[in-house]
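To start, I am sharing the structure in question, which I have written as structure tokens.
The other protein chains are all here in position, but one chain of the complex has been omitted.
Chain nomenclature is as follows: A, B and C, assigned in order of appearance, with residue numbering initiated at 1 for each chain independently.
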Amino acid sequence: MSPARLRVSVVGAAGYGGGELLRLLLDHPGADVRQATSRRFAGEPVSLVHPNLRSFRPLPFCRPEDVAPCDALFLSLPNGESMGEMDRWMKTGAVVIDLGADFRLRRPEDWRTWYASDHARPEFLERFVYGLPEIAREKVRTADYIAGPGCEAAASILGLYPLVKHGIVRSGAVVVDAKIGSSAAGAAPAEATHHPERAGVVRTYKPTGHRHTVEIVRAMETAGGSPSLHVTATAIGMVRGILATIHVFPDAGSVSEKDVWKAYRATYADEPFVRIIKQGRGLYRLPEPKILQGTNYCDIGFELEDGGRRLVVLSALDNLVKGAAGNAVQCFNLRAGFPETTGLEFPGLHPVGS
Amino acid sequence: MSPARLRVSVVGAAGYGGGELLRLLLDHPGADVRQATSRRFAGEPVSLVHPNLRSFRPLPFCRPEDVAPCDALFLSLPNGESMGEMDRWMKTGAVVIDLGADFRLRRPEDWRTWYASDHARPEFLERFVYGLPEIAREKVRTADYIAGPGCEAAASILGLYPLVKHGIVRSGAVVVDAKIGSSAAGAAPAEATHHPERAGVVRTYKPTGHRHTVEIVRAMETAGGSPSLHVTATAIGMVRGILATIHVFPDAGSVSEKDVWKAYRATYADEPFVRIIKQGRGLYRLPEPKILQGTNYCDIGFELEDGGRRLVVLSALDNLVKGAAGNAVQCFNLRAGFPETTGLEFPGLHPVGS
Amino acid sequence: MSPARLRVSVVGAAGYGGGELLRLLLDHPGADVRQATSRRFAGEPVSLVHPNLRSFRPLPFCRPEDVAPCDALFLSLPNGESMGEMDRWMKTGAVVIDLGADFRLRRPEDWRTWYASDHARPEFLERFVYGLPEIAREKVRTADYIAGPGCEAAASILGLYPLVKHGIVRSGAVVVDAKIGSSAAGAAPAEATHHPERAGVVRTYKPTGHRHTVEIVRAMETAGGSPSLHVTATAIGMVRGILATIHVFPDAGSVSEKDVWKAYRATYADEPFVRIIKQGRGLYRLPEPKILQGTNYCDIGFELEDGGRRLVVLSALDNLVKGAAGNAVQCFNLRAGFPETTGLEFPGLHPVGS
Partner (left out) sequence: MSPARLRVSVVGAAGYGGGELLRLLLDHPGADVRQATSRRFAGEPVSLVHPNLRSFRPLPFCRPEDVAPCDALFLSLPNGESMGEMDRWMKTGAVVIDLGADFRLRRPEDWRTWYASDHARPEFLERFVYGLPEIAREKVRTADYIAGPGCEAAASILGLYPLVKHGIVRSGAVVVDAKIGSSAAGAAPAEATHHPERAGVVRTYKPTGHRHTVEIVRAMETAGGSPSLHVTATAIGMVRGILATIHVFPDAGSVSEKDVWKAYRATYADEPFVRIIKQGRGLYRLPEPKILQGTNYCDIGFELEDGGRRLVVLSALDNLVKGAAGNAVQCFNLRAGFPETTGLEFPGLHPVGS
């Protein structure tokens, strides 16, 4: 790909990740959105499902079968649905960016363990790059096949990576207590997301065994460590957003504030989308997801317990943007040679609900 | 029925109206809950679906076919589902109290007009009493067949009835602008109630043509008038509750505050569940539904526009209690000879979300 | 002003309207934001109060006294606070755009009637243009002094103006039943906005006598009519947004769908920020405020009651954008000769809470 108006298409565009891709790409100066697929809504305008897209030129959904070759193909399908047809997608898109889980893991046995099925295309796993620019920017620049991280994994990895890389926690215990909005469950109605049941909920739906755990574990290995990772996920009554509260027990028994600062600054000083939030005062002195809705930021902050025995890291993002579509566009920018922030400049709102 | 422990059963107990009936009846000193039906959950404990019922003795759902004769049978089924089997229910329950729409209207043609189908048992319509005690208490006391009002109709009728009866509005225009919580849509998941789509919504889903209109019209006729009724329904982001904002244009061109007070006092002075809320100060100086969650109250207040040209009435209730199950238990109490408030004493919470 | 980087400053920048102005202007290619005032937070960065502004260059609050001459001065102060110092603001800004109520009315007696005080600078009232581009675009293009409409007035006027202009309702009754989010109450904590009291509320805080009524009345006069206007305002549990449900009784007794369409199309066909939303299907077939958060759109839709006796108009917008800061920037664009949509392109989010 070379910087110009590139032809892009979105497969699975009626879902929430797909809709967010359309919002970002239809506004992107370097993207020419050609097609958006939905088997169910083929022929209907994309704005029937995503009413915010009314402000763009009309675009109808087409069937997945009808996707034409393009420069970059984005896939936003339920877990397990992209792998079976990946041969075809690889022929359709010069670059393929998959937001789903199918190609996030390098080892087929990881898939089997965490997704309880055999992988349909294990031979392709090595060809995909784990598309989190902050830990794999150079690989993303040249990758033809990119797998975006899980939303909860993205928040956790961005919070933990510098700590592992800088030796603060390589073998100690880490508890990730994640609070997650309802859009992470996708666009299909179900009992768990029926409004009267879901509104105002504080529901720890995954006390243990969250599938994103393995993504975090593998990412930590690339940072040089294997902390003892414990992930718990709680659904709360917002639509968009994740806050990962990460409780870290440092390897050395304790850690100083200066060392933590150093680790984060060394890793993220030049990152356009990771901000260290640690104000001394004000309501928003630590990261919060609600003001990040619609933005591609991951805000990170921390606090030490007396003597540094425990380090509490807060990592917040919008699960549909930095946790999915925005991060994918960031990868697209890198791969295509656009400035990394192109099309991702929305600063977020204040005040705002969630 | 005579005051003692009466055998009661609930058909359609897995829905929200049915669950609320169980909450009230399991705590009712005069009711012995025998059976609760759900085709889908037959054999499972009622607390699987309604977790608040864990605090009562275990009770399993049974199949509708297995309901045994009882003193009072409550039906809480989707519209159109009770009429077909009403012959059977009339043999099962000495008294039948139907929370659904099927027997609310006296005239078969009303059903046809508003529900777009022929009524399956038009011959039974005359045998049912419209079970709103505040306007039909004496009939309810002796009725064997009682049809509870629609939730939106209950709020509107209670707000309007005294005004029509006392001649304030008998032919003038009345606009009912109702704000309604998500539980009114029932327990079945659907796109309109999928949390990410429904949360925070202000959705005027019925600008015109709301089916409860005909109930209100017929009730006003019993009060001696036929105002020009215009109903609009807007879904908002709460779970329980209705606020009907009723804009009244008095027949005489204007009305005095004293006359409005007189109409309400004359009608509701001795009502246990209708309260006139019109404080001069405080946050809660007019009716609001959120503090009524779980209670059987209908709170009514009003304000006059300069000169009394327009009268704004506010009528608030919990759609599942005074708008459904609580009102049905109130009818049950009347019919059985219990004190009218038995089992309906919960005062509501403050503060509380919704 | 001529199209270039114009020097702009915001007085009252710590409030919600002021913060939204900063969000829009800091991203505006033709605006060079020089100063943002807050007496309370002088010296602090604007991002302390508005955390979404972290993504822009640092900007400190300064004291109102220290505002330097600029090309366009935006005022976002509590009602009654801009009038006393307007002499000074007129010397400071070549163009003054006031978001507050002080200069919205042409007649001093209107101010006295609705705001219960004497106007401090009645002689300036005539010099201000009522800055709603859809009804006064040409005046705005050349105005040096612009008063932005109230948020509730903006929604109502945009819904009603075409109907009055095209003779559908010039003397008939109009009921505006507005549902309003909490940000409209401003940034100062108070009992009515304390979260436990305000969350989940449906509170008709202004059944009659809403101050924006007079703005609507005056705007309708410019459209050639004087319908009998009745405004009722209800606070609901969202942060941003207004839905005005407007019940219209046509002068002729009834109106046809075709005539309503014609009125709206004739008025708004070329408007960049007014959209007629009237889809036959889909969840979002009529206007809703939640998907408009952060956007400058006013979405308008309607439905007729049988025979056209009543017309229900729905008008939705974000009170802080099209109802305040976004509309002000739209006026700024017109006055400065920028394309009208500059800096106002955000399409909104889906799904999203509110």
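As a working rule, contacts are C-beta pairs under 8 Å (C-beta built on N, C-alpha and C of every residue); 3 or more make two chains touch, one makes a residue touch a chain.
A quick note: this is a predicted structure, and the numbers were derived from the prediction, not measured.
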Hidden-chain contact residue, picked from the options C:42, C:94, C:120 or C:187: C:187
Full-complex contact with the absent chain, from A:48, A:185, A:199 or A:260: A:199
Given A:79, A:234 or A:341, the one touching the chain that is not displayed: A:234
Chain A, residues in touch with the chain not shown (by the definition above): 173, 175, 177, 179, 191-192, 196-197, 199-204, 207-209, 228, 230, 232, 234, 236-238, 241, 243, 245, 247, 249, 283, 286, 288-290, 302-306, 309-310, 312, 314, 316, 351-354
Interface residues of chain C (partner: the chain not displayed): 16, 182-183, 185, 187-191, 193-196, 198-200, 237-239, 353
Contact set of chain B toward the excluded chain (per top definition): 16, 19, 23, 26-27, 48-56, 181, 183, 187, 238-240, 275, 277, 279, 281-282, 284, 288, 291, 293-295, 297, 345-354
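Assume only the chains that are shown with their structure count from here on.
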Nearest-to-centre chain - CA centroid comparison: C
Chain separated most widely from chain B, comparing mean CA positions: A
Whole-Å gap separating chain A and chain C, where each centre is the average of the chain's CA atoms: 36
Where chain B and chain C are represented by their mean Cα positions, the distance between them in whole Å: 38
Residues of chain A whose C-beta touches two or more other chains: 16, 183, 187, 238-239, 353
